[in-house]
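The other protein chains are all here in position, but one chain of the complex has been omitted.
Right after this comes chain A.
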């Protein structure tokens, strides 16, 4: 039995070399280069993808550990003709300058909105058990694993707030 990893609904065989990170697998084996390599040490978040719906740093995981998993990358969230609500909001609010961190930001924010729907608290939440209100402080804390060296943070926060509102409407 050959194990596979599902990426954006297509199955791919697991690479033979166990050293291949999930990130390198996506970029070099699958050929989806939307996911970016920034620090390669889990500090910058440029490599963020969704694995079974949860956001992780793909640089800090081995492809061989993901047999049977379902991975969603930025390419799986939308495309220029049919962007996701967050992708559209990032464009409308200029939530970037150079754009290198953007795929990770969008993947991360996509999962973040789901986490808030789940009612999961963050370090910025007043109460551990109450409903989470999507304040700017909440967004900044929850997105702290995604760095933007251009410093587009204000517009990233605005884009996420906007997309969340649309989500709720």
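As a working rule, contacts are C-beta pairs under 8 Å (C-beta built on N, C-alpha and C of every residue); 3 or more make two chains touch, one makes a residue touch a chain; residues count from 1.
As a convention for this text, contacts and distances are computed from a predicted model.
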Out of "Nucleoside ABC transporter membrane protein", "Xanthine dehydrogenase family protein subunit M", "Glutamyl-tRNA(Gln) amidotransferase subunit A" or "Branched-chain amino acid transport system permease protein", what name does the UniProt record list for the absent chain? "Xanthine dehydrogenase family protein subunit M"
May I ask which residue of A:32, A:64 or A:163 touches the chain that does not appear here? A:64
Residues of chain A (touch criterion as defined above) contacting the omitted chain: 18-19, 21, 40-42, 45, 48, 54-57, 60-62, 64-65, 108, 111-112, 115, 118-123, 125, 128-129, 140-142, 144-145
